[in-house]
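Only one protein chain is missing from this complex, and each of the others stays in its spot.
By written order: A and B. Residues from 1 in each chain.
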Amino acid sequence: MKFGKMKSHRRNRLLLVLLAIAGTGTAVGLVLMALNKNINLFYAPAEIVAGNAPVGETIRAGGMVVNGSVKRGKDLDVSFVISDLKSSEVTVRYSGILPDLFREGQGVIARGVLRDDGVFVADEVLAKHDEKYMPPEVADVLADAHKDKPQAGKTL
Amino acid sequence: MIAELGHFCLILALGLAACLAIIPALGVRLGNESWMRLSASLPIGLFLFVGMSFACLASAFLTDDFSVAYVARNSNTLLPVYYKFSALWGAHEGSFLLWSLIMAGWTLAVSLFSGALTLDMRARVLSVMGVLSFGFILFLLATSDPFERSLPIYPSEGRDLNPLLQDFGLIVHPPMLYMGYVGLSVPFSFAIATLLSGRLDSAWARWSRPWTNVAWSFLTIGITLGSWWAYYELGWGGWWFWDAVENASFMPWLIGTALIHSLAATEKRGVFKSWTVLLAIFAFSFSMLGAFLVRSGVLTSVHAFAVDPERGLFILAFLTIVVGSSLTLYAVKAAGIKSVAGFDFSSREMFLLANNVLLVVATATVLLGTLSPLAYEALTDGRKISVGPPYFNAVFVPIALLLFAWMALSPATTWRRTPWARLWKRQVPILIGSAIVATALVWLLASFEFVAIFVVTICLWIVAGLLLDVARALGNKRDRIAAFFRMPLSMYGMWLAHLGIAVSVLGIVTTIYFSEEKDVRLEEGMVVEMAGYAFAFEGVTQGRGPNYLSDVGKVRVTRDGKDVVTLFPEKRRYMSGGSVMTEAAIDPSPFRDLYVALGESVDNGAWAVRVHYKPLVRWIWWGGILVAFGGFLTVADKRYRAIRVKRAMAVGAPA
Partner (left out) sequence: MNRRSLLIPLGVFGVLVLVLAVGFTLKDPHLLPSQMINKPFPAFTLKSLENPNRTLTEADIKGKVSLVNVWATWCANCVIENPELLRIRRETDLPIYGINYNDDPAEAIKWLAHYKSPYDFNIVDHDGRLGIDLGVYGAPETFLVDANGVIRLRHVGIVSREDFEDKFLPAIRSLTQEGAGS
């Protein structure tokens, strides 16, 4: 009786460990695969202009919306230019409703795909809900673009 | 003077928390009974003083005392009175005062309802809670004093509450959520006290269970309300965004769910003791991690509080001390824990264990997704990434589906041993039946969508299994109706909670697969057709609320020529802050929501309008409410009411 209990105990433990290993293995694989596919890297306008951003992959881009650059097309098509306020500008196309806080002269982040003609086709445009701070990515873009502050990159 | 009084009360509360943290624990060490007994009276004082402090801040809000900087930042004379009150927890300082009040409330509750605990155990538990209270109140006083004055000159008008928070859902959402977060400190304290005492019997599981269930139910309500709020207030019809802050509340919920199940096994069968202790530690750790993520600004989120490094540093340090010492204690003491009972591979114990593993793995994937932007940035010298819903959908959803299937099967198992053959014989017909019904339903009502059919099958399987379970429980009773009412309430609790999950998942899968959504440019008189409904846009007029101006759209919805409803979506511009808010118009009904939101004015009188048709979306939240209700019901079980009788057992339980 006692022996039998021990045995079932040990067998349970073995099965348990195997189960745990199999489960964890699957989960880790799943996570890595998903992370690999679904990480959206952020690119500054300068990187996009320089051709350092991948074409045809989902990425994010951000900068300040250039004053006077927002143009409406037919239906809900809209295009605008984001800039690091230094030298690099990227045209963004989007179709749909822009967020409440989207405004010219504000920092925005767009998620979408870069076309090989250099136009960024966004499927999502984000502006922060709180107006107090600009999106940190955009702040970094602007700080990086600014050559008077070589240290700024450290604060990323 | 009121603000100074509030500040003073908070300082007194800090002192009392320090006493509660030290004296009863010292009493245990020195064997001094009267010191241990202080654990009964100190929580009353603690609650009283934090409560008075809270009342002082509330009165500052209600009397528009803008000399208090926090009030000036978050309120306004134009604000309706109920929002003035709820503005108290509209930002960091006040919401943490609420958090501390709730902490004091739970401490008081434990001291009141722990008469059956041995004196030394009670002293230990309350001392641990005293440490937590001390940390929270110190945090408030040191980094986030809500009573700070901006004297001698102060603004004559406040800045206003963030318009997103001017909403009923946000009056009740934070208190519920905090009840859950902070409530998880109770099983945590029980676990630590047990480790300290070295008496790792199953008595502590019996004690922790009702507390865990209540805290977890509150957390469920909080999350449900948050999702509901996001749906109608954030403007775009989503109900879950995998936002860092949402994840911060979801992780303790997942671990809490694992804890509830593992506690059941520990109480009933005396197994998984050390694992359960670990889960209890983790559940509350995730609560605190959530607080850190939300309040330190390390992660960007729509909900995040304003960034303040001092606060982040404090919480991180506190988190490190509390969780680090708990886990060290665990590593030292848990080696002595032995599970007494053996069980078969196919047994309810094993099923619960698998459920736990799945839940923990699910939590880990959420944690990884939430923190990987941070880790990536640290490892690559500032390269920024975002991990969006696609990651969570790819990883979390398969695990969740596995968990649902498991949930359908588990209630049919029995403790110790469940013969596979019998399990299959019962379950396979139900599964096949559910699959047939699900296919028919989904195919006839919507379209052939494989994943949807799969999920609906599992939902039906869960419900059918539950019904069968009820039937079986009553099957051999003579008077079935009487038996139905005499069943233990905890059984009903479990059934309801599982039913709630099935209802929720049904809502989720239907919303995901069969919603329709269009962004359109509409001029006055134009019509959009969707899901058999015609949405006629009848233009935009100017409106005005107590503290905002608005553009009000008029959309008449008809079906087959008959009027259904007229919707008035709004675009509000708040006067004091100048912020713009989308106020969606929703026509709710049990089987579908019609949802219209006004975008921006495009050109000569045309507007961008978003129109949604969302079938069964409400079921998501009803399910959540059912789950919470089930959780509360288990506590009303007479097993816990009769707990005083079992006192002798708790005392006499072997070490």
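Throughout what follows, a residue touches a chain if its C-beta (ideal position, glycine included) is under 8 Å from a C-beta of that chain, and two chains touch if they have at least 3 such contacts.
Not measured: the values here are computed from a predicted model.
The omitted chain makes contact with just one of the residues B:S296, B:N355 or B:S490: B:S296. Remark: the omitted chain is touched by one listed residue; of A:M64, A:V81, A:I97 or A:A110 this is A:M64. Note on the undisplayed chain: of the listed residues B:S114, B:S197 or B:S274, the one touching it is B:S274. From the set B:L62, B:A109, B:L138 or B:L371, the residue in touch with the chain omitted from the display is B:L371, counting the whole complex.
Within the full complex, the residue among B:A116, B:L184, B:V294 or B:V323 touching the omitted chain is B:V323. Although one chain is not shown, part of chain B still touches it, namely residues 69, 72-73, 150, 152-155, 157-159, 274, 278, 281-282, 285, 289, 292, 296-298, 307, 309, 312-313, 316, 319-320, 323-324, 327-328, 330-331, 334-335, 337, 371, 374-375, 377-378, 382, 577-579. Within chain A, the residues in touch with the undisplayed chain are 64, 67, 85, 105-106, 131-134, 136, 139, 142-143, 146, 148-149, 151-152, 154-156.
Following the convention adopted for this analysis, only the chains that are shown with their structure count from here on.
The touching residues of chain A, when paired with chain B in their complex, are 5, 8-9, 11-12, 15-16, 19-20, 23-24, 27, 30-31, 33-35, 37-42, 60, 72, 75-76, 95-98, 100-101, 111, 128-133, 135-137, 140, 153, 156.
Residue ranges on chain B touching chain A, taken from their complex, read 162, 164, 235, 300, 302, 306-307, 342-345, 350, 353-354, 357-358, 361, 364-365, 368-369, 372, 376-377, 381-388, 390-391, 394-395, 398-399, 519-521, 571, 579-582, 597, 599-600, 602-603, 608, 610.
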